[in-house]
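Omission of a single protein chain aside, the complex is shown with its protein chains in their original locations.
Right after this comes chain A.
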């Protein structure tokens, strides 16, 4: 459940004390990891936390040995499942005649709503997501029935034989209209600090604007997939490409009407997730599980790309409106921001997603006395869901648009306006009451990037270029990111791990997080290797399984390493302490206080009195002396809380920062553009693996750029998705990589909070660096009217939108 937990006074005090402890100089607070690349000669032999070692599966990736769900072998009699999708977006299902489907070649089983043995609603937080349509159709592509056949092709061909009758009704597709009619999947929420109305009434400048922010298809390269084996004791084993195995375990058990212990969910890796496999990987597992139980045969369900795109939800499109009061200098004094999230037909995670958009409507700037209202509009499209940033990016677009607007109104450079508005002394509290720490880091980061990117020299050159060039216009923008780290649902901020050391000294670690390419398993192995003084090769991670580490949180909210790394570290520390206790008792003259594990040895003392015992020997001896070589670890994030009745609290453990400078060229006759150069400086605290972190920063940036440029979702007027494959939905390709792409991690600023080795989460924050490209496009367009106005540029800013914006400006200029 992602509901937000209320804070009582008692626990507030306890947290306040703990806060002091963490920020003080207790051992936990001082623990950091040193960048080991810089220690000469140690790179090869010392592959632990802090080193840029390769992804744990890299060699298997490149040689084709890494197995994804559809690569798993299954018995020869395994069944393949295809789904019947609703052709209409809204209406009532009046008849579903599946006789011809049942009689089709190769078909073994066909199921629909009435065949669900247990719960039929699999809504992850709130109800509203029926596994199959019973009567009410909520979106085009909604699942009506499932066919299991001897091959996927036979199953897919059989699907087409169904006779479907329905009363079609006009779909609601406009979130603004839905909001006006108060047609919401969840009630609105408001955050308010101070007298925002007074600030607007007294405003020197009042800046108002609105913007449509488009959605985004996840386009994970591996589509949704699962394989379900029935077990001898009426349970199922589910292999799934899935960010949230525990939730799938729960839903499969509920749908089958069996206890959770009868369901094992295993995830070795995903071919990409990005949020699209947090809640939306479960339905397929539930359907395959029903068929596996009914037939006693292994059931495979892999969505063809087109079905995947019709069936599953996407990033929420938003409609944003803002009215902000600034002083003479363009510094925001207060204002009113409205965010309308297009949630699709059901709640899914939309409550928390719109909340996160609201939490990020300030980005790195103080809003002063402001009100932020978030609406969850219902429309007849697939239920929009988690996607890298979880609403944060859509919220940030409001204030980044406003920054450019303020700059044009005042005739200042947008960077000047941005810098004036940053959180600083005296303006350090967000509109939801959390103090922004590490403001110095933000200012230092911007100053460093401003220098390293030659922002001001390039600004001058671009202004000159644009004055001389009629058609090609260049644009430049620096945009910052401040992103809050933690699940805003408090209870999700926990993790477990299970550590085994075998008698040969090899180490196996399991934890609740899932690997989707982000390098989580690599970082967790590095953590265990560091704590036990071992090389990475001696630590292996196996698949995430609900029967090894139970009751886990989704791998989401950028929290994978923060939570699971801490849990794994906890397990490793516990085991290490037990080994030290044992060694102190077992070996004469071993001083407990002196002991350390380094480079595969237990070391005691220094100089002449130094004694060493090899890891293998230590483990053997411990085993023979009947010492347990297995440990479990646990971690819960301290401090965080949020009171939804007041809209105030501290929902985030800390913030991650970053900034990007993008330069673009725009052909204002055709709307075509090209990103010429990008400079990024990003804050990951102390990096646990710089190579993996850089990979997240770059990949996040390009994905964010795609969201705002070429990735356009389109539906027809009946609500049917038109962009339903890579031929019509264009994610960035190789040639979209900026020719000059300078990416660096901010150094010398460990996390001020006691995170894993003072590192910071890196999954989501860099996504929003892509906003710099959009802002640079607006900058280029603004040159058409001598920078007197910032054109409205809804996203994605396709060549079409850029061209039409340019045409509007040209017309308005004369």
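To be clear about the criterion, a contact is a pair of C-beta atoms (placed from the backbone, for glycine too) under 8 Å apart; a residue touches a chain by one contact, two chains touch by 3 or more; residues count from 1.
Going forward, contacts and distances are computed from a predicted model.
Visitor: What does the UniProt entry say the missing chain is called, choosing from "Signal transduction histidine-protein kinase/phosphatase MprB", "Tripartite tricarboxylate transporter permease", "Helix-turn-helix transcriptional regulator" or "Xanthine dehydrogenase small subunit"?
Guide: "Xanthine dehydrogenase small subunit"
Visitor: Could you tell me which of A:222, A:570 or A:643 touches the chain that is not displayed?
Guide: Per the contact definition at the top, the residue touching the missing chain is A:222.
Visitor: Sort through A:142, A:312, A:510 or A:703 and give me the one touching the missing partner chain.
Guide: With A:142, A:312, A:510 or A:703 as choices, the missing chain is touched by A:703.
Visitor: Pick out which of A:192, A:262 or A:472 touches the chain that's been left out of the picture.
Guide: A:472
Visitor: Given that one chain is not shown, which residue among A:671, A:685, A:765 or A:791 touches it?
Guide: Residue touching the chain left out of view: A:671.
Visitor: Write the list of chain A residues that the hidden chain touches.
Guide: 52, 54-55, 57-68, 70-71, 73, 153, 156-157, 160, 218-223, 269-274, 304-306, 469-472, 516-519, 665, 667, 669-674, 691-692, 694-695, 698-703, 710, 712, 714, 722-723, 725-737, 739, 741, 743, 798-800, 803-804, 807
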